[in-house]
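Shown here: the complex without one of its protein chains, the others still in place.
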Amino acid sequence: MTASLIARGRRRRARRRHAVIGGACALLLAGFALTLMLGQSFVAPQTVLRVLAGQDVPGASFTVGQLRLPRAVVAILAGLSFGLGGAAFQIMLRNPLASPDIIGISRGASVAAVLAIVVLDLDGPMVSVMAVIAGLAVAIAIHGLASRGGVAGTRLILVGIGVSAMLDSVIAWTLSRAPSWDLAEAMRWLTGSVNGAHLSQALPLLASLAVFGGLLVSRSRDLETLRLGDDTAAALGTDVAATRVAVIVAAVGLIAVATAITGPIAFVAFLSGPIAARILGPNGSVLIPAALVGAALVLVGDYAGQFLLPARFPVGVVTGALGAPYLIYLIVRMNRTGGSL
Amino acid sequence: MTAATAIPGLDRRPGGGRGLWLVLLVFLLALLGALSVAVGTRDVGLDDILAALHGRTDSIGQAAVAARIPRTVLAAVAGAALGLSGAVMQGVTRNPLADPGILGVNLGASLAVAVAVAWFGIASMQAYVWVAIGGAGATAAFVYAIGSLGRGGPTPLKLALAGMATSVALSSLVVAVMLSRGDVAGGLQAWQIGGVGGATFARLMPVLPFLGAGLAISLASARWLNALALGDDMAAGLGERVAVARGVSSAGAILLCGATTAVCGPIGFVGLVVPHLCRLLTGIDHRWLLPFSALGGACLLIASDIAGRLLARPAELDVGIVTALVGAPVFVGIVRRARVREL
């Protein structure tokens, strides 16, 4: 009798969750289709389908097949990675400010990618590997610097801000040494961009989503218990330390691989989780919805940067301009409640 | 013998030998200044240096040295202004992390200059300064307002985050301005990283009145800052008009960092690091701390400029990059040392 009452509430939450995820997937697909059709010139849906089917259509094969499709695919995959990785950090550290792009992990990956490309003249998977290693190194460094008998959230964030500032100047230094000072290329490593995306770049992104994303989702129940506090999570039988390590490795992997390809697209990791949580409400883990929101942010932000604004801007400039007011809103809200975030 | 002198250790408080430290600091500044003129990407002999100091520019070496003189002066002036402005901001906000760079004030000046150059065709140094100071002031007011809303007042975390959010938004906007005006982007980009290279006395002259005014106001506000350090209520209890004290002191700090940003672009962390180091020497009395911070800032910026010239030979490293590399670890150190309650 009472058990059925509990079951009803649980099923209602599950239904809402599925509706949100389904709706987000549908919207994302629609956005994907629209960005393939719209742009400088309109391409009819049938033509898009013919190009996707591999037929050679004069004109459309180039604009859709070579320009728009790779760009949209890379945008979506990078957005999924940023959204997942960012939300994982925010859940684990129980603080929306503790996202990898604020505490310097994206910056670390970006520095490694810039060094690998500009100084060591590498490309392809080696860049991703270096980015992942650097991201992990920054994560370990920040953790070590901020911990003094347990990790204090505020200190971790401030340490991260300091480390980011230093890494930023390393990027600026490396870029100033680059043989040809190219503003567009510099923008990629400072704010993130999907300009000139290739379909071949989708492969490492897919692989990282499969490996790191899979690891993260398999740990999502343990991760959820961390939201109740470390002590409660341990009392519920979660191995807190092991979960932490798995989540950090997976989230840093996702963020770093995506950063090595698109640059640190500003604030996508930071924004996706809270937006997803707002849409989803208290109906289960926010991981998957956050990934979908991240994909939508990058896809739409890139489209807006290309076609909706007076000049052509890389996607990172658009998301950066979106994210900053939200960060300010968080601070104002923190002030109003008087407590921490 | 009075009771106070009978307490052992009381006279060994920090700042015991402040006069001696002041002399040492002046000496250090002179030494660094000489080094900055002598050392660079090109090795120059002593005779060339002496000749250049007498105004001769016959050989390449003499010309190189002659170009280093205004550069050294600019580094000293800018460093002093930034160090002083950081010390005042930390005093006004009672916040160990306040710095024109971290609070985004420098970027506010950047955006104002970028907009002025790209859209209003402003090109004179005189106009740059006004625009930069306006941008710096508006940003400072904005960040401080956001950071101090609500209970608890302006805590370091809130101010640092408000500054960071504002910086990201402003730098997005600066990029947007630059991308839409490709023709002026290159110059803006170089200016934006922050440098003292290519300085001339002609470029430096127009900002000197502003720096002088800022310096005078800031040094005069030392007594106010000492009162504010006890908390607003206590300062009011001691008979200070808190709002006036805070407004005037901030105006001095903003004049200093706005004018500096107009000449060299945003340079971060000098205003953060220098007052902290100086506090170790002088203790918390602002009447000593402020002049020490000015001298220390000048030393740090000249030293960073020399390091930038030597590290990246034969190219040069902009001084803003060097100060960030040096300053960020100090920032992290301050955060680590502070108790969580204070953050």
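For reference, chains read A and B in written order, and residue numbers begin at 1 within each chain.
The criterion applied here is as follows: a contact is a pair of C-beta atoms (placed from the backbone, for glycine too) under 8 Å apart; a residue touches a chain by one contact, two chains touch by 3 or more.
The rule we apply is simple: contacts and distances are computed from a predicted model.
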| item | value |
| --- | --- |
| The complex's invisible chain, by UniProt name, from "Glutamyl-tRNA(Gln) amidotransferase subunit A", "RNA polymerase sigma factor SigM", "SpoVR family protein" or "ABC transporter ATP-binding protein" | "ABC transporter ATP-binding protein" |
| Chain not shown, its touching partners among those shown | A |
| Among A:Gly23, A:Gly59 or A:Gly229, residue touching the chain not depicted | A:Gly229 |
| Missing-partner contacts on subunit A, residue numbers | 2-7, 9-10, 13, 94, 149, 218, 221, 224-225, 227-229, 231-232, 234-239, 277, 281-282 |
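The rule we apply is simple: only the chains that are shown with their structure count from here on.
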| item | value |
| --- | --- |
| Separation of mean Cα positions, subunit B and subunit A [Å, integer] | 35 |
| In the complex with subunit B, residue positions of subunit A that touch it | 97, 102, 145-146, 148, 152, 154-155, 157-159, 161-163, 165-166, 168-170, 172-173, 176-177, 181, 183, 186-187, 190-191, 266-267, 310-313, 317, 320-321, 323-325, 327-328, 330-332, 334-336, 338 |
| Touching residues (chain side subunit B, partner subunit A) in the complex | 97, 101-102, 146-147, 149-152, 156-158, 160-162, 164-166, 168-169, 171-173, 175-176, 178-180, 182, 185-186, 189, 193, 268-269, 312, 315, 317-318, 320-321, 324-325, 327-329, 331-332, 335-336, 338, 340, 343 |
